[in-house]
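Note that this complex is displayed minus one protein chain, with the remaining chains in position.
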Amino acid sequence: MQPREPGPGRREERTAWGTFANPQAGALNYVTAADRVAAAGSVRHGTVFTLGIGIFDPRGDPLSADRPKAMLMHYRDWSHYQAGRCEPLPGGVASVDDGVFVSSHGTTHIDALGHIIADGVMWDGHDAAEASVRLTWASVAPLGNAGVFGRAVLADVARYRGEDPLDRRHHVTLAELLATLAAQGTEARPGDVVLLRTGSLRRYYESGAEEYFRDYSEPGLSYEPELIDWFADGRISGLGSDTLANELPESPTIDAGYPLHRYLLRNLGVLFHEALWLEDLAAHCAADHRWEGLYIAAPLKIIGGSASPVNPLFVK
Amino acid sequence: MQPREPGPGRREERTAWGTFANPQAGALNYVTAADRVAAAGSVRHGTVFTLGIGIFDPRGDPLSADRPKAMLMHYRDWSHYQAGRCEPLPGGVASVDDGVFVSSHGTTHIDALGHIIADGVMWDGHDAAEASVRLTWASVAPLGNAGVFGRAVLADVARYRGEDPLDRRHHVTLAELLATLAAQGTEARPGDVVLLRTGSLRRYYESGAEEYFRDYSEPGLSYEPELIDWFADGRISGLGSDTLANELPESPTIDAGYPLHRYLLRNLGVLFHEALWLEDLAAHCAADHRWEGLYIAAPLKIIGGSASPVNPLFVK
Amino acid sequence: MQPREPGPGRREERTAWGTFANPQAGALNYVTAADRVAAAGSVRHGTVFTLGIGIFDPRGDPLSADRPKAMLMHYRDWSHYQAGRCEPLPGGVASVDDGVFVSSHGTTHIDALGHIIADGVMWDGHDAAEASVRLTWASVAPLGNAGVFGRAVLADVARYRGEDPLDRRHHVTLAELLATLAAQGTEARPGDVVLLRTGSLRRYYESGAEEYFRDYSEPGLSYEPELIDWFADGRISGLGSDTLANELPESPTIDAGYPLHRYLLRNLGVLFHEALWLEDLAAHCAADHRWEGLYIAAPLKIIGGSASPVNPLFVK
Partner (left out) sequence: MQPREPGPGRREERTAWGTFANPQAGALNYVTAADRVAAAGSVRHGTVFTLGIGIFDPRGDPLSADRPKAMLMHYRDWSHYQAGRCEPLPGGVASVDDGVFVSSHGTTHIDALGHIIADGVMWDGHDAAEASVRLTWASVAPLGNAGVFGRAVLADVARYRGEDPLDRRHHVTLAELLATLAAQGTEARPGDVVLLRTGSLRRYYESGAEEYFRDYSEPGLSYEPELIDWFADGRISGLGSDTLANELPESPTIDAGYPLHRYLLRNLGVLFHEALWLEDLAAHCAADHRWEGLYIAAPLKIIGGSASPVNPLFVK
């Protein structure tokens, strides 16, 4: 499962295409059974952090204006019974029922590997024709079938820099990521999900949507050849952060929009965990000086879907 | 946290109202930090089972006709790019984007404790006025805040009886549940999620929706005073099964529809995990003779919602 | 605006492509200003029939199982005020607010001319690429811009045959259509909308959805070369009926599904008005022996949409 060298016709980009036993699970293949046992065994205190953000938060939900907001559709609630629109069952049971609409990328979520196309080619070298309408290759369903269960390490860059939140145009370089991990006394291991805290989502809730999206940018990683190699050589299975897009929207290094979605997600099969709530976890980590733990995320098996909302757990 | 005795005005029903430190998390309060550590430590092989069913399964999704089907709304896919409706970003990144509508109780899900009302009263004794429109008490969001992480035990009743699937009007009594657990060499412990396999969901996919919902019934537990006591005294945190409603729709013991939703969920705060896919897990358990493991489910924090779709993990 | 003869490469099909001043309005171009003045002037009694069916009819709405049902999403109603979720404005005004989801072809509607593609070609010879994602050619919006206002004539075939409703596999031939019109003392004129009553929608409400869609068929017209010529030579602007699809689903004359959608709608630009409620109108016509009148329908200007729900008026 060593990522192979780029071949001719691959534009000299490093990819992990063709290297995985379960290709639609991408870099989740790096997580071994032994890793999972070890991660489970790392749980010492039974303290659970849930990293999903609220849906229908009264302060507003952080999604860009081009995506429809979530809607809760009330099929039946107590007011229906009071108004005589329906009757309790024999025995007295009345029930509240509803449906929910949510933009797949509009709350805490994991991207499908088929979410990104470049040069007409998707993850693992498949033709973009499989991304016409529903994804027939690398939708989020195979990630839901596999489940994410393993070790994660938090790199609290905002705390490391003493700039919390990070400036929204701040470029977290590989060097800074590694320095943060080193300062924490942590390291990333094969199979890990690497979590980056920037303080951005907290800023959203403090400043509001209008302020957040005005002249929009978010701090984060961006393209560096060494960063791509670090993920590939390190067999990193996922990247997560408390931002909406997991990377600087405009790259300071190359003329490209969201390049890591191409070089990490589409090329290497790295799972993107986006819009994570990391504040409470990070405070705890700073207090007990342990920035690693068991991380679990279970995408819904939305067949053909480009992402799934999730509520990941980090257990220490 | 001992469930208190029913008082006057409580209609002699046993409830756990007023007994929990975090009342909106209900019987999840029974799961202690030590339970969580022990459950994590029980992972031996790192084998993960994902118990959610597919959404948009080509064989149809198992939900009753009165609930709207799921919809995948395509905001942007490869055909948009081909048709010239949008352009890749600089650097070549194109992306697929969508939203999803799903009936909260129309796929694998966990019920909010506020899902059920009886006699104008909700979980923990709150007035049903808090179930008018969005739930302002005991919505699914507090369950998402807590997360479900602990031990589960599978009672494979269909295998125990040698009737797979169980007849759809079969009443699984407490005696039969206990006999199944005993035959397996298992027991339910405080904090556990008890999972019941009936074979019903497999029947759905084999027979199709029309057959499944014609003269509809599903096998399962139903009201018995001893069963209620068993859950309360045993401090069971959750009940799950491979059926849509977790109990016999029409009770053979009392004149009531869905009585366990009243006596377990509303009265005791037991979480209901519904429409679980248990076939693969059960086959594995039968092979290795271990019917217990680490169980994780993370409802989305749908503020005000009556349930959340989930994709639970069972790890052995 | 004479429909032109089929040319080479057109597979010898008669089309009206390239013949209209306002091509996206199709056969509505046949309706002249003088026709509109005459139709308005034909109103004698000021009796209005509204031909739309209900949405959320308690007896069920007649749409096929593959289309999602309509949903009414309650943003705010009186129960919100009672529950203290919102407050009336100064001066005491409280308001009820909602949104509606409806399948465009799932209630009384008019098809966009771009609804149908054959051999990769749409109405007026445009390439089907304009039907990728939203319609960029011949969506329903241009029909909404134009509006339908002119003369309609009702051919009450069910009454003419004394078979009401018609057998659901009954083929209404051109000969029978003409015989019906003749027996009524009526004729179709250039610019007319021709309305065909079969009794089918009444059968839906009487028998229910399960019965209606079991071994589904509906009576109606089907492909005959003479019928196509009759529409083209007669400059008929629209075809409507009290069925869901305006034609026999399986053609008794050629090996084709829904051939009139190709030969009339896509080739000639004839507007299809579907799922009309004609029972009350037809009873009135039979009583006063006038089967013609002013017909108005105004599709919503759904830019890119394949149809629009409408509530047509017939005024006598």
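For clarity, chains are labelled A, B and C in written order, and residue numbers in each chain start from 1.
The working rule: a contact is a pair of C-beta atoms (placed from the backbone, for glycine too) under 8 Å apart; a residue touches a chain by one contact, two chains touch by 3 or more.
None of the values given here were measured: they were computed from a predicted structure.
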Exercise. Out of C:Pro62, C:Gly114 or C:Pro219, which touches the unshown chain?
Worked result: C:Gly114
For this session: Touching the absent chain in the whole complex: find that residue among C:Arg85, C:Arg134 or C:Arg169.
Result: C:Arg134
Problem set entry | Candidates C:Gln24, C:Thr243 or C:Ser306 - the one touching the absent chain | C:Ser306
Seminar exercise, completed: Residue positions on subunit A contacting the omitted chain are 68-69, 71, 74, 79-80, 82-83, 85, 129-130, 132-134, 136
Seminar exercise, completed: Note that subunit B touches the absent chain at residues 71, 73-74, 77-79, 82-83
For this session: State which residues belonging to subunit C touch the missing partner chain.
Result: 32-37, 40-41, 43-48, 50, 52-58, 66-68, 72-75, 77-79, 81-82, 88-107, 112, 114-119, 128-129, 131-135, 141, 144-147, 149, 251, 254-259, 261-262, 294, 296-307, 309-313, 315
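Just so it is clear, only the chains that are shown with their structure count from here on.
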Problem set entry | Chain labels contacting subunit A and also subunit B | C
Exercise. Most remote chain relative to subunit A, going by C-alpha centroids?
Worked result: C
Problem set entry | Rotation angle superposing subunit A onto its copy subunit C by C-alpha atoms, nearest 5 degrees | 180
For this session: Report, in whole Å, the distance between the mean C-alpha point of subunit A and the mean C-alpha point of subunit B.
Result: 25
Seminar exercise, completed: Whole-angstrom distance, CA centroid of subunit B to CA centroid of subunit C, is 45
Exercise. Which subunit A residues reach two or more other chains?
Worked result: 73-74, 77-79, 82
